[in-house]
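The structure under discussion is supplied below as structure tokens; questions concerning it will follow.
As you look at this complex, bear in mind that one protein chain is not there, while each of the others sits in place.
Right, chain A next:
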Amino acid sequence: MKKMLLLGAACLLSIGAGAAHSSKRTANAVERGHALFEYHCASCHGPGIGNPGHPWRTGTEALQVKYRGELPALLAERKDLTPETVAYFVRNGVSIMAPYRKTEISDADLAALGAYLSRNNPDFAKK
């Protein structure tokens, strides 16, 4: 985990450097959001291999089938997500993904996850 976090922080630095909009505060939220994503979500939404016979992890495969390649199957590569969408799915769940309680993901953590997953969204960046 630690190794994953360090690696995560390293690529975030390079992303952060290119993104003119990100104030220091947002950058911190994005960084924290990335770590939280690795911890809570990447087991289903990350890259990597699924069950025998399934080339992708659960969430990645589901989104690949749902959007048939029109949107990236990897959540972290999406450009259309907003913090509100992320919050909606995390608190309401969808399909077999159960909602997360506030003891698992606090509202502050959720905001950071939202900042991370919407960091590539041009509309959100303008705000």
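Here are some notes:
Simple rule for what comes next: a residue touches a chain if its C-beta (ideal position, glycine included) is under 8 Å from a C-beta of that chain, and two chains touch if they have at least 3 such contacts; residues count from 1.
The rule is simple: contacts and distances are computed from a predicted model.
With the options "ABC transporter permease", "Fe-S cluster assembly protein SufD", "Blue (type 1) copper domain-containing protein" or "FAD-binding PCMH-type domain-containing protein" in hand, the undepicted chain maps to the protein name "FAD-binding PCMH-type domain-containing protein" (source: UniProt). When the missing chain is restored to the complex, the residue among A:29, A:62 or A:117 that touches it is A:62. Touch with the hidden chain on the side of chain A covers residues 1-3, 39, 43-44, 48-52, 54, 56-59, 61-62, 65-66, 91, 93, 95-104.
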